[in-house]
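Dropping the structure in here first, questions after.
All protein chains of the complex are present and in place, except for one that has been dropped.
Order as written gives the chain letters A and B; numbering starts at 1 within each chain.
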Amino acid sequence: MSANGSPPRAIPRDSFASRLIEAVAGLADRPMAWIQHAVGGRGMAYVFLAPNILFFGLFVFLPIGINMAMSLTGGTNLFLSERPFVGGDHYRALMQCGSYLDPASCREDHFWKGVSNTLKFTLFQMVAMVGTALVTALVLNRKIRGRGFFRAVYFFPVLLSPVVVALIWKWILQRDGLLNGAITLAGGEKILFFVEPGWAMFWAVFVSVWAHMGFYTLILLAGLQAIPADLYEAAEMDGTKPMRVLTRITLPLLWPNLVVVLVLVLIKAVQTFDEVFVLTGGGPGTATLMVVQYIYETAFANQVQNFGLAAAASMLLGSLLFALTMLQLWIARRKAA
Amino acid sequence: MNRRHWLAGALVAVALASSPVQAQTTLRMTWYSDGNEGEVMRDLLNRFEAGNPGIKVVLDTVPFKAINENLPVQLAAGQGPDMARIVDFGGLAKFALDLRPHLANAPNWEQNFGPFLEWMREPGNTTAIPGYMTQLTVTGPLVNKTLFEQAGVAIPGPKATWDDWAKAAKAVADKVKAPYPVAFDRSGHRFFGLAVSQGAKMIGADGLPTPSDEGFRRAAQLIVDWHKSGVMSKELWGSVSGTAYRGANEEFKNAQVPFYLSGSWQIAQFDKTVGNAFDWIAAPTPCGPANCSGMPGGAGVIGIKATKHPAEVAKVMDFLASEPILSEFYARTLFVPGHIGIAKKGVAYRGASAQAAAALKVFGDAVGALDPAAYRIQGNAYSRIVFNAAISRIGQAVAGEITIDDAIKRIDADVAQQVAERNKK
Partner (left out) sequence: MSRVTSLLRQTRRPGRLGWTDILSYGYLALGVVLMFGPVLWLVLSSLKTPAALLEFPPSFLPLTQKTISVPGHARPLELHRVRLPDGSVKELAQVRRIGIQATMIDPADPARPAIRVPIEAREPIREIAFAWSNYTEPLKQFAFGRYFANSLIVTILATIITLLINSMAAYALAIYEFRGKNAALLMVIGTLMIPITIVLVPVFLVVTQLGLNNSLWAVILPGAATPTGVFLLRQYMLTLPRDLIEAARMDKASEWQIYSRIVMPLTLPALAVLAIFSIMWRWNEFLWPLAVLTKSEVYTLQIGLNAFQGELQTQWHYLLAMTVMTLAPVALVFVFLQRFITTGIANTGMK
């Protein structure tokens, strides 16, 4: 593109969309110009950042601060001013373990069981999710008949609320559900999926992949479509093997999208709660109890709404997640470099 | 965000905040529904509004989980309604309004709701009138009579023990290949429906809970043993965690359960969904070493202390709790009456089949057979703590994660920790 020529446009000039943008954004031109005059071009960075930071401060950082204060107080009152200070009691209770490798030896065994289940779930789910989304995106990127239809089909489950997703699959997987019906028809024995810990975890992962895969497929598909066709043509002329094209052209060029997908999948997996809860109820026993479920139940579902303990648990979880995100981004950056 | 956006936003905000101006008092009642009771309530409230043009009552129907989980937080923040239908009386007692000063006929309330008023009061308070019962529930067995007939097994008689029933149900299930010989709802309250008859008392001398007494242990052991011997299936108690509720009503409806320990609230539903598929009856609670008692329970409407219109709230409550209105409510919802006068007279249930009416009668009689210990357990302010701890840990024992001894140790520790937290001031 030339330095003084018109920039490449995503939206055709004079289209309805471009006129809409012009009309809406144009309203702010004057005030923004005054502001820029006042703060200078570089100062505009802060202006652009300000609204988001304001919301962030009010609804993320302030609550995290309150949460921290709450984790140091006890009792069942809601307002901080009415809650007695207990120091690190909640943290001590959470960390009181016979052995850190065995959740059952801890005083708050369900918290540690939740952490370990969540880690397990996250790991399995990330591999399965990224794998299937990538394969699906590759297939959907081919020139196939009815591409629009197939894309819609894979995306459709994304529209369902977590509760509905879990309910559908619960009906399919129960003792006399559709799947066991098919198994007995094929001459097999009914399997009680929600009584076997291994099966319960498998289906928890499967159902969450089923429900969200479409969204990640879409992101990867967008990345695949942006890879210039001439790269493939050049590879073809050089006689490069298909696998090599995949690893040398497709995947590296897809890397930015893959990082986005990996981060999003990780975030969503760690936050998993209602979907798995409605599907397995955290069972059998505590085999699929997630840490967010523990925190939610401690703060809400029990008669004694133990906000302090829940806050302490969420602070511990928060620091763990922070470390995980940093680690993941560090790996992604090294890989990209 | 530019000025137009804010303007548009502000307009929406104003539109949202201001409903049409009303000169009258608007009261809000937070409500939840298991079946048709919301419709019936609305109908009765319409009648009240017609007679009292100055008062309007809005029914805010929420998912049940909001009643236990969100309502306490909202009340603590001063954001609650004027009235609410609740089940955890002990937990919410401190937010309840004492209607007594505003009631014309307080003795009448005491007479008809006496034992239940105790459930709703804060510990130590003996005079407050916080609300009335929308229903009394009582735990008890529902039996698939047709399965027993098909198997050729006699249905145990009125004074049969738990053991008799377990054996009979297992025999039936083996014959007709039903996967759940005995089913209990996965709920701490239902567990106590067994534990009371085993002699569980739950409460120590100081009024604080002492969950793991002899009777409790016996009941826990029975549950675990039944799972081991195949009398119960792990799918109900073993398949979910924590305090998650899991009913067996769907399994019963599909004729997979000969003996189902649940309670009076299932009747209306079974009357509709089972239809003519099989015959079912309600049976008296089986006997244990201590007694033959199940557990009472129920839901009620209470006034909220923070209301700005206590007199109007009392007026609404007085209307709803009056004998003709409440009697109509019970009759149309197929609920067991939580009003002593109405219970004595009996309720003419509307639209119930002969089968359902007979079952309602059995449960109505079971109320009279309740042991005082069962009432004390239900009325204790800490009961939900114990129910939750019990179901969570016994569930783990059933799943085979921990032993029964560990489970009981955990229950004691969980309860002690929560009681201590609650009493931190």
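The working rule: a residue touches a chain if its C-beta (ideal position, glycine included) is under 8 Å from a C-beta of that chain, and two chains touch if they have at least 3 such contacts.
This one's a predicted model, so the numbers in the text were calculated from it and none came from an experiment.
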Residue among A:V115, A:A133, A:V276 or A:I295 touching the omitted chain: A:I295
Among B:T25, B:T61 or B:T161, which residue is in touch with the absent chain? B:T61
For subunit A, the residues touching the chain missing from this view: 1, 3-4, 7-11, 18, 21-22, 25, 28-29, 32-33, 36, 41-42, 44-46, 48-49, 51-53, 55-56, 58-67, 70, 78-80, 135-136, 138-139, 141-144, 150-164, 168-169, 171-172, 174-178, 180-181, 210, 214-215, 218-219, 221-222, 225-229, 232-233, 235-236, 239-242, 245-246, 250, 253, 256, 259-260, 263-264, 266-267, 270-271, 273-274, 292, 295-296, 299-300, 307, 310-311, 313-314, 317-318, 321-322, 324-326, 329
May I ask you to list the residues on subunit B that touch the chain which is not drawn? 1, 5, 9, 12-13, 16-17, 19, 28, 30, 32-35, 38-39, 42, 58-67, 70, 73-74, 77, 79-81, 87, 145-146, 149-150, 247, 249-251, 253-254, 256, 263, 265-266, 269, 272-276, 279, 299
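Criterion: only the chains that are shown with their structure count from here on.
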Touching residues (chain side subunit B, partner subunit A) in the complex: 1-4, 68-70, 72-73, 76-77, 88, 90-91, 179, 234-235, 238-244, 246, 254, 382, 384-385, 388, 395-396, 399-402, 410, 413, 417-419, 421-422, 424-425
Residue numbers on subunit A that touch subunit B, as the complex places them: 24, 27-28, 31, 51, 74-79, 84, 86, 93, 104, 107, 109-110, 175-176, 192, 194-195, 200, 277, 280-289, 293, 297, 300-306, 308-309
